[in-house]
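As you look at this complex, bear in mind that one protein chain is not there, while each of the others sits in place.
Right after this comes subunit A.
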Amino acid sequence: MNSIKLRVNGKEVTGQVEGRTLLVDFLRKDLRLTGTHVGCDTTQCGACVVHVNGEPVKACAMLAAEADGAEVATIEGQANADGSLSVVQQAFQDHHGLQCGFCTPGMVMAATALLKENPKPSEAEIREYLDGNICRCTGYHNIVKSIMAASGQDVPAMAAE
C-alpha cells in the first residue's frame, strides 16, 4: 500500500492506496466524490476529467499514487463559496448544455480549463478543445454555446447548425 497526501478542492486529504488504484476510484470510492464519472475506462470519453495542478487530466488514466502531493479539483469544488453555480456551470444550465448529464462533469472541467488558458476562444477552438469529451445526447452544439456564453461572448452570433 502507498500512503498519499494531496489537496482535493482545497482540502487536504490522506489515503492508503494500492499501486493499481486509479485516481478516479480514489475520488469516487474513498472520498465519495461521485461527481467525476467513468464513461469508458479506456481513456476515450472524458467523463472523468478533473484538474491536477491546474491541468485537465483523465482520472481513469492516472494512478492515485501519482497524485501524491498534487492539487486536485473536481466538479464538486466548482460552485462558488455561497453555493451558487460557477460561471461555466450556470452557462450550461442556461443554454441547455446538458441532457442526461453523464458527460457534464467532464465537459465543465474541460471547459473551465480551456477558459483559464484562453478566455475568449472561438467556436472552432472550443470544438477542438473538446476533442476528448464525448456526449451521447446533446449533439455538442449547446455545449459549445454554453462555453461561448461563459466566456462572455455573443451566443446568437454563432451560426446555427
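As a working rule, contacts are C-beta pairs under 8 Å (C-beta built on N, C-alpha and C of every residue); 3 or more make two chains touch, one makes a residue touch a chain; residues count from 1.
Everything below uses one rule, namely that contacts and distances are computed from a predicted model.
Entry comment: the absent subunit's protein name, as recorded by UniProt, is "Carbon-monoxide dehydrogenase medium subunit", drawn from "Carbon-monoxide dehydrogenase medium subunit", "Electron transfer flavoprotein beta subunit", "Branched-chain amino acid transport system permease protein" or "4Fe-4S ferredoxin-type domain-containing protein". When the omitted chain is restored, the residue from A:Lys58, A:His95 or A:Lys145 that touches it is A:Lys58. When the full complex is taken into account, the listed residue touching the unshown chain is A:Ala110, out of A:Ala110, A:Cys135 or A:Met148. Among A:Leu6, A:Leu33 or A:Val49, only A:Val49 touches the chain that is left out of the view. Touching residues on subunit A toward the chain that is not drawn are 2, 18-20, 41-43, 46, 49, 52, 55-58, 60-63, 65-66, 68, 110, 113-114, 129, 131-133.
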